[in-house]
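Okay, here's the structure, questions in a sec.
Missing here: one protein chain of the complex. Every other protein chain is in place.
Residue numbering begins at 1 within each chain, and the chains themselves are lettered A, B and C in the order written.
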Amino acid sequence: MFFASDNASPVPQQVLDAVAKVNEGYAASYGTDVEMDEVRRLIREIFEAPEGEVYLVATGTSANVLSLATLVQPWQAICCHRNAHIAEDECGSPEFYTGGSKLNLIDGDHGKITPAALEAAIKVQVQGFVHSVQRGALSLTNATESGTVYSHDALKALCDVAKRYDMPVHLDGARFANSVVSTGATPAEMSWKAGVDVLSFGGTKNGLMGVEAVILFDPKLAWEFELRRKRGGHLFSKHRYLSAQMLAYLTDGLWLDLAGKANAAAKKLSNGILSLEGATLVHPTDANAVFASWNRASHRRAMEAGAKYYFWGSEGNLDGPDDGLESARLVCSWCTADAEIEQFLALIG
Amino acid sequence: MFFASDNASPVPQQVLDAVAKVNEGYAASYGTDVEMDEVRRLIREIFEAPEGEVYLVATGTSANVLSLATLVQPWQAICCHRNAHIAEDECGSPEFYTGGSKLNLIDGDHGKITPAALEAAIKVQVQGFVHSVQRGALSLTNATESGTVYSHDALKALCDVAKRYDMPVHLDGARFANSVVSTGATPAEMSWKAGVDVLSFGGTKNGLMGVEAVILFDPKLAWEFELRRKRGGHLFSKHRYLSAQMLAYLTDGLWLDLAGKANAAAKKLSNGILSLEGATLVHPTDANAVFASWNRASHRRAMEAGAKYYFWGSEGNLDGPDDGLESARLVCSWCTADAEIEQFLALIG
Amino acid sequence: MFFASDNASPVPQQVLDAVAKVNEGYAASYGTDVEMDEVRRLIREIFEAPEGEVYLVATGTSANVLSLATLVQPWQAICCHRNAHIAEDECGSPEFYTGGSKLNLIDGDHGKITPAALEAAIKVQVQGFVHSVQRGALSLTNATESGTVYSHDALKALCDVAKRYDMPVHLDGARFANSVVSTGATPAEMSWKAGVDVLSFGGTKNGLMGVEAVILFDPKLAWEFELRRKRGGHLFSKHRYLSAQMLAYLTDGLWLDLAGKANAAAKKLSNGILSLEGATLVHPTDANAVFASWNRASHRRAMEAGAKYYFWGSEGNLDGPDDGLESARLVCSWCTADAEIEQFLALIG
Partner (left out) sequence: MFFASDNASPVPQQVLDAVAKVNEGYAASYGTDVEMDEVRRLIREIFEAPEGEVYLVATGTSANVLSLATLVQPWQAICCHRNAHIAEDECGSPEFYTGGSKLNLIDGDHGKITPAALEAAIKVQVQGFVHSVQRGALSLTNATESGTVYSHDALKALCDVAKRYDMPVHLDGARFANSVVSTGATPAEMSWKAGVDVLSFGGTKNGLMGVEAVILFDPKLAWEFELRRKRGGHLFSKHRYLSAQMLAYLTDGLWLDLAGKANAAAKKLSNGILSLEGATLVHPTDANAVFASWNRASHRRAMEAGAKYYFWGSEGNLDGPDDGLESARLVCSWCTADAEIEQFLALIG
């Protein structure tokens, strides 16, 4: 009964096999390995983006911040949701990599920004007025930190606002696969066709040991990105081991299968929780995370039985009457077992 | 016949096995995995440093620059050899991570700094004079970029100079194992007993997929290092896969065995080359790299047969008389086969 | 009828005289001039701070950001009011100088932060959690950007909260003199006795050509501040011309006289506006700026007659019915003439 994070899961056998397979003889280093050529080819195909440039890094934070640093100047602001990973969970890494860009935090229900809220936030930056930080980029997250998913249309509406103000768009796709599975839209529709310029295409939370692809749909940015990656210490000498993982991920739709399993597990969990008396969802369960609220007595039983998940409401404080409600986040992954969910639901039911 | 770099080698089976073994169930993330506890314990034991703090990152550049950023202020200089990796091969990553520290480049034969040259360089920084960059840290490399090795005494003499000026010492140990094998000194003697405060303890060039340990012999720096690692995007969520590799590396002296093989291969290659008429060593072969000079006709034969290595002298230009001399760098690794060496020597002989 | 900014005023004759007086022969440079010794002595006396270190710079932004950079680490946050000068009017200069610290923006009426709001904001930074930006410093502004003034007690209540979380306090005192005059408290009470560690003691908005003192009540920070000032390009070679201005400012209470005139002018203006039918104050007039709201017809008459001031409400749009209300900011300075105010009030009345 482990629902603490999708970061805690192992990797599927295909990934280990791919790593073992590539472990033969000498290989060209620093991203010039032949496996990377294949990764590039596959990603261009999957994303219908023949001109796109593709780079691999090993952490989601580095994918995000290298992308943002390539898109904005130090005196420009990055619009993002108040609870975005770049705002809350990266210890100021965007500010470090961009040389001090400001995050322009936007409130919004269920981890989502609305076009109106975005436009209002953009206008806080007084363009052309030297005392004000200038307009930079928009950074979206899909699936969001609240487990919700923007549709293609919703993404496009936001990107359209950004474009109207000449702002490029970055998408933090640590859980991009989950958003594709959730919407049924194509990878292209969920990225460049909606207006995304740079995508952090996540692998780690969805079954890799530590690989993320950065896709620059505008190849003009490629050389700067390469220099920033090197300078950030994120260029791997034995790059084949990253390529191999990504290759396995892209082959035969493994990345979508894994996300499909995680999303389905979350849906099952969500439905089960909702059947509890008084239980409610804090956010819709669009992807692989459940944000729900239910009674304290059940929480206590689950924890005493060893279930792992985050309290979102009262920060873990379970004192108080049994029927008081407490919010929690439960994250499923590709390897969440039906049995885990059933055991959990039985406990809290 | 591949001698281009030790970065191009595969990893030994033990490393793959360790990764497979750790791929079971859920694991605590971000460095709190149980394997990391064991890594920490082993490194403290091997280095006789019970108080030392240990962190894993995935690239040598990140190990170096996170260490340096923790040791110096932006207005301080880092003394290093003119050909240090941090000076020539990291695209300004130290300047990025430190917020603009200056590298104070020191000349020296065979990739080494002398205490006298170090002291002269330190004095360039006028301490207490606000117009001058101030004294920061000393960064040494062992084995050096020229394939030579500082002895414990040589290291200590340099560290003693640094300490006299209140400068902490970083050691870029991308090839630390090779230096230990080469000297027969203990890991402690080659690091903190000589005066090293922070060690980049390399794994990648010596058989891992991409893991380096940073050892802070002074634990006071630990929390700052952790924040810098996170902020640099170098904290791995699925950290167990780094830990597992390092664990295999440290177990039963694998790290020393691998370096021993690489050093022995280089020695064999070096001796073979020296037996050529007119051949000379550009630098002594102390570790796993051979820097030698021999006639052009032999170089041509080797290259036409597909041997891979770097020219160091005329930048790959092989025109000119057959008996002209050309310098080259040949790097051996744990997996350099005797047959490769023999084939190569036969070709050039 | 000029109420656009206190930055547009000339300087009093005493300041010019002091500059002329110091323009004799050779003088020690870079802050070692004898006039600076006298500045230091006077500030220590005025602030009852015999240990305080004093430095001069030429702009308010540099005073603020050098102070903040000395107080916080790049991975720490600076709590400040959402409308603080450092947040809105310095084009990201704090982020540049600190190496990417985050501003933690706090809402609050009339430009002021409450202790409760401060405490809530501090808790957003999860101390000891490596994914979160850590606690840094509190930056207050007095007089505030809304023309209001914190009392000694109000300042102390905020500093007490900061100290409880081990956060040092910076005070942006671009209009410090106005706050002292407004409250009748001593300079010490309005700074270190309330808990302020570093004060940007403004001169420019209050009658100097371009001089601000930074007062470090904790002298331990002095050398780092000096290095940051130099590195920022803010150390003046012909420093005597800064010292001379500050000396004139401090002599015979000129600084308080100038602020007293500005505050009195604002009060007179404020009272006059309030006597208009329907007029209201947007913020109390505690210092030298009036934030008020009155009918459009009056605004139009004032503007057509050439009065200069900022609209705060509808951004200068004066269309609409004559009796609609519009907000504006009017700033007085030491040289605002009674006649200007009377002419203005006659126009709008």
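Simple rule for what comes next: a contact is a pair of C-beta atoms (placed from the backbone, for glycine too) under 8 Å apart; a residue touches a chain by one contact, two chains touch by 3 or more.
Just so it is clear, the model here is predicted, and its values are computed rather than measured.
Considering the entire complex, the omitted chain makes contact with A, B, C. Within the whole complex, the absent chain has one touching residue among A:His81, A:Arg135, A:Lys193 or A:Arg231, and that is A:Arg231.
Only one of A:Asn23, A:Ser62, A:Gln134 or A:Ser327 touches the chain withheld from this view, namely A:Gln134.
Only one of C:Ser9, C:Asn104, C:Gln125 or C:Thr141 touches the absent chain when the whole complex is considered: C:Ser9. Listed residues C:Trp75, C:Phe225 or C:Tyr241: the one in touch with the omitted chain is C:Tyr241. Between the chain not shown and the residues B:Met1, B:Val39 or B:Leu103, the one that touches is B:Leu103. Those residues of chain A that touch the chain absent from the view are 30, 73-75, 99, 130-131, 134, 224, 226-228, 230-231, 235. Mapped onto chain C, contacts with the missing chain fall at residues 2, 4-5, 7-11, 16, 19-20, 23-30, 57-62, 65-66, 90-93, 96-97, 204-205, 209-210, 227, 230-238, 241-242, 308. The chain not displayed touches chain B at residues 74-75, 88-92, 95-96, 98-103, 130-134.
Going forward, only the chains that are shown with their structure count from here on.
Per-chain CA centroids place chain B at a distance of 52 Å from chain C. Chain centres here are Cα averages; for chain A and chain C they lie 42 Å apart. Centroids of chain A and chain B (each the mean of its C-alpha atoms) stand 34 Å apart.
The residues of chain A that reach two or more other chains are 90-92, 96, listed in rising order.
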